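A single protein chain has been omitted from the complex, and every remaining protein chain is retained in its original position.
Showing chain A:
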Amino acid sequence: MRRAPLSLRLRLVLQLLGIAAVLAIVLYFTVRTVADQAAEASQDGVLGAATLAIAESLQGGDDGVSVDLPYEAFSILGSISADRVFYRIDARGLTLTGYDDLPLPPEAGAAVAPVFYTSPYRDTEVRVAAVARMVLVARKPVPVLVMVAQTRQGQEAIAQRVAQRAAAIGLGSFVLAAALSLLTAGSVLGPINRLAAAVARRGPQDLRAVDHPTPVELRPLITALNGFIARLRGALARTETFIAEAAHHIRTPLATVRARAEIALRQSQSEEMRESLRAVIRAVEESSRSAGQLLDHATVVARSDRLADESVDLAKLLAAQADAFLPTADLKDLTLRVTAEPARVQGDRALIEAALRNLIDNAIKYSPPETMIDLALRPGDPVLIEVADRGRGLSGQKPGRLTKRFARGENARDVIGSGLGLTIVAEVAAAHGGRFDLTEREGGGTCARLYLPSA
């Protein structure tokens, strides 16, 4: 089973949050380290200065080493923070004065510049600065070691304050970065969402190229999509053209065949021959109808994404169609009763005409001989066109299925048909924003209703 890939937004947000967290942590430690080093450096500076001041007060002489502890050297140690101070002065390895248990430098031979080290002492931990000096005692050099130690409570207090502030800064920058990353993810993904919405809003027949303003990164997707749409439209157009051409090329020879067959029928003396010729004529007629429907369907598909927008007089149109079907109706002794009140809609005349043609054609086809077909036009919003016959009805089938392309009723197997008729009607209704339904008619038969939005 393949796992669904992470959403782009989630991926973007997680990565940005990860980066923000890493940066916040780096920031925290950087601030802490720098501040700790600065605090230690400043304390070391004061400690070293105090130690050097004591070392400079060392004096030699015949009596031995003497030292005059400078008051300010000690006093200044307390200037940064109230830390405890310890000192030790060794000459020839013996403690001259001070705290004789103060730890010695880890490496023997402290330099002229102060050496700093940290060491536990008594109940606390101290930072020690040690300076070595040579002092002349009775003209002989004597090594003297001066150590000054200070507790680090002040430095720790500074470090703690800094750590708190660093943590606050880190957390603050993370929160800020998190908020910004959410905004960023939203703004980065916005064009994709807008593009998707624009494509999704399109109607089923809308095969125009996508012309939505997009960032440069989405251009390849748009180009690919438009290429695909163009190929699809091309393929559809070729198919429709092919069907229209094919229908046209079939209908013309069929008309010739039919004309010739009718002439032959009139001239023929043999009843057998006449019967055969009538069968030929019926078959030709059916083929012609089917070809007509294919042509109608191709027209509907081809025109539905660029409908003509004209005012159509439905009453006139309906009357014209009823007239056109009179000869066919007469063949079955059917009566077409037209009840039309004046009504106009805004739409594509050719398509509406195709819909009416197929509706009437369908009713005639399924009506038993010597019945009446009611054609009614009722103005209003929507305008209703009703075609009611006394045919075999729906026999409980779902009307929706019958409007699918090439679908035919279970009870219509004995009647020749393409199954395109009602599909054409439904497609015309949809293209105009109307609807189409089929119901059982009271007293038997089918009632087809086409609703079109009024002008």
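Everything that follows uses one rule, which is that contacts are C-beta pairs under 8 Å (C-beta built on N, C-alpha and C of every residue); 3 or more make two chains touch, one makes a residue touch a chain; residues count from 1.
Simple rule for what comes next: contacts and distances are computed from a predicted model.
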item: Hidden subunit of the complex - UniProt protein name among "Peptide/nickel transport system permease protein", "ABC transporter substrate-binding protein", "S-adenosyl-L-methionine-dependent methyltransferase" or "3-oxoacyl-ACP synthase III family protein"; value: "ABC transporter substrate-binding protein"
item: Contact with the hidden chain (one of A:R9, A:R32 or A:R84); value: A:R84
item: Among A:D123, A:D211, A:E272 or A:D309, residue touching the chain not depicted; value: A:D123
item: Chain not shown: contacting residue from A:V67, A:L334, A:V387 or A:A429; value: A:V67
item: Positions on chain A where the hidden chain makes contact; value: 66-75, 77-79, 82, 84-86, 96-98, 122-124, 153
